[in-house]
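Just one protein chain is left out here, and the rest sit where they should.
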């Protein structure tokens, strides 16, 4: 059991943290976010140069074959700077779908473009009624000769405004909430019949709603089994959740540091407010939340590569529960400890707060994942404990 | 809307508080509890002299026709002293069943005996599998000529060790969990076939388990409708819950006062511990819980006389939820603020803690009542709010 | 003890309903029901319709209704449920009572009618950037020169200063005494030369508060309320009124109601959210807290009716507990809304959008409401300050 980084991981951490430190202060972020396209194309190029866009892909497509720990490292650093670029959408989500579901031709064509920073992608999974259920798909895909015709409305497509292509989940068979009968389609954003309506998000990102009016998608742009995409979607979503946990962890780390700094400098009643015992203990509570979140993010990163679906889902859900609870706990506490200044747009803490709240709402909030975890029988430690004890008891009885 | 006591209520409060102050300190309680029968017969006589045993009964049977507010006053004072006498069992429970379910002959015979302190009663409603469901009755009552024959086991019969008669709920018809088909039977503790096994409770009271082996009960000792006792049981249970809320409130009041006193006198690190801001704020949290509990106890007392079953049950459940939550909050806090001394049997605070924990477990804990409240649609304020707004909207639309 | 509303209270409630039905402007009611923002003019018109029988919380001699506290509570409850609630600045609740309690005859005669007919919008100039929770540490100076004061300094967190005609300020008039003893209470025309209002944007995306700068602002001495250097006492009186009214039972009720409305239209896991036991239990938990708060509020009212001025434990916890319940209600709303709370729709677009079609129009306000709710435990004396006060004043620690 080793919690230390390998040499390569240490170098990755240093380089991404250095980049953020040099080019992604709170002021930089405001600048990037204030101009079109709502993030920094220059930074996107830097990510490409540093190989961050290549991280999870295998070497044959120009990638670095990194695993969940490498993604965790990058996302945590990104979280500290509240980055605006479409990394999750392009690399983790669309990239993950291609990696796990794409055929050779699709991977050979698209992954190098992602790696070089020349293509941005997005994933359109949500619909207004679907809430957190990735299998609740009403958008239709109908086979018509060598084409598929897609019709429906996809909501909350993060970074769909800058994507060159969007991967769309659509129903090819079965009922509205069936896990079978879902396909993935790679759709060009300029395809006839596709319209995008842009929106801002509460946390300063951009996205679109997509209306698909009989949009024709060539058979070659079908990703994987037309009726069997759900396991891929579900697995990539678990990877996205793990990445989001790491991003939130980065946010928490900064929120804790900023708040601690404020406690050490802000004076009231003639003294530093950090000298008040009540505020000291609150700062300790924040530290506890932060460390527990770090532990669960590590746990998710350790388990998300697990092929046993139940074990993987249990661990990922448990981590998302922790992160969601901590988002509230750390978010509320850090604003309260700042007082009024924490409520303003000019100050950073509120932006972190809004981001972690939105992370809670991406791919299932804490309550959703708690339900999933409960339905899966909890983390299973109890099962193994019980079976162990029973086994031992049986052995001993036999032995007597 | 008046939260002030009437003159009579003020006198009642004063007399019962005076009695407790004079004769029911923590040392007195230890003495009473340490000797058989586990409480003070002398105090029971004093209650009779003061008319406390007569409180809820109508005047024709020697009572004072008091209502829920009067019971609340007495129970709150009793809670402050952690009394050991079987007031709840005799006056509130058995007395309530007689008042609401008994026939003229039963009331004429028994109520004067209760009022004079010459009869103690208990109510056997629980069975080991019934948990908090008062209708989950497996004990059988079979009609045999002019007798009923009772068989089964009743658990957790508080004060059944000193009762002269025990009112037993038993199934006369229907399935194990039917609300119909339950009767109430007044059983003499010396009846052949009835055996009692005594036990102590976690909070220093006494009770029995009763085994009924074909116990014969005369028709004259059937209370009310042999198949229709459940509404009476349910209503009396709501009254008992309200009384227990008041008792818990008395406990909370003392716990807060004792803890506050400790904060003001105990010294550590060269200063009174009450000067530490963290402990000050905890003391405030305790005060808030106390006041919220007081409000909900008042609310239950205000609503428990309500004939509309749904409104009554909603209010009583809401109060029990509050009291249960506060039992934990105030109990844990008061022990923590004391440190080790709070964990000892020699000190009073732990005894209050155990009592309020046990009150939470009587007639349904906070989770049970939360479920009941949720099933009843919450407190209903929202319904009336919505219907009001709809009504106004309709009027205004019509008017336009 | 009679814990029910009296027959008279119930009759009064009916009268209020009829009054609202007769006098409320339908267009304003519609916008309030849909959670849309009102213009200053609409708020003024709304206030005038509410004030037709007098200012609800004021004594009759100053243009008020002279209602009891219980009647005021009922009125507020009905106005909010109708909904017809508008607040024309802080004239009625904050500065009005200070003027009729501590002001001189001329001040009463000039200012009070202009509040009662919604002419002057007042805002409160108490907080300063350096002071925060330590209100008495304020630095804005007022130096007397003949018949006027010259005011220099800065206020912050000033609610609706951009709408205001007048600002009432705490200013330092004596530097040589304990900080509480050198403060005066001044009424300042916000259009005076030297006053600058600069918006503060909050994380909910709205503009509700501002910074107000005073640069060599001349204020006539007759705008001093009461005695010079006695302003701290008037401020404490004002704050105790503010906190007393601040349990926010109505706000929380409305949020809970909206959460239930929305839950009835929301499907989770293929089932209606409003029908799911764990959701219902979550709501019931809040329901209990809210009822406890409401009864505590009523107890405080009953107690205050009995002995004006005295503080009982119940009233001291209203602001503290009230803000927690308000925040819990906002969290509940947010949890119901779920991922659909993601889009941010600026105020100016709200009127013109109809999407997303399945959701009521106020849905777009939910995330901002949640974000803004975090301020409830900060403004008007943070929870920490409230606890310090209670520990000292009530518990004697």
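Order of writing sets the chain letters: A, B and C. Residues in each chain are counted from 1.
One rule holds for everything that comes next: contacts are C-beta pairs under 8 Å (C-beta built on N, C-alpha and C of every residue); 3 or more make two chains touch, one makes a residue touch a chain.
Fair warning: this is a prediction, and the values are worked out from it, not measured in the lab.
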item	value
Selected residue (touches chain absent from view) among A:9, A:151, A:234 or A:268	A:9
Candidates A:38, A:204 or A:274 - the one touching the absent chain	A:274
From A:19, A:298 or A:335, residue that would touch the chain that is not displayed	A:298
Absent-chain interface as seen on subunit C, which is shown	277-278, 281
Absent-chain interface as seen on subunit B, which is shown	126, 128-129, 131-133, 136, 155-156, 177, 197, 199-202, 207, 209, 266, 268-269, 276, 278-279, 328, 332, 335-336, 339-340, 342-346, 350-351, 353-354, 357-358, 361-362, 365, 367, 371
Residues belonging to subunit A that touch the chain removed from view	1-6, 9, 69, 260, 263-264, 274-275, 277, 280-281, 283-284, 287-288, 291-296, 298-299, 301-302, 318, 321-322, 370-371, 373-375, 377-379, 381-382, 385-386, 388-389, 392-393, 395-396, 399-400
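Rule of thumb we're sticking to: only the chains that are shown with their structure count from here on.
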item	value
Intersection of the contact lists for subunit A and subunit C	B
Centroid distance [mean C-alpha coordinates] between subunit C and subunit B, Å	41
Residues of subunit B whose C-beta touches two or more other chains	277, 281
Multi-chain contact residues (two or more partners), subunit C	384, 387
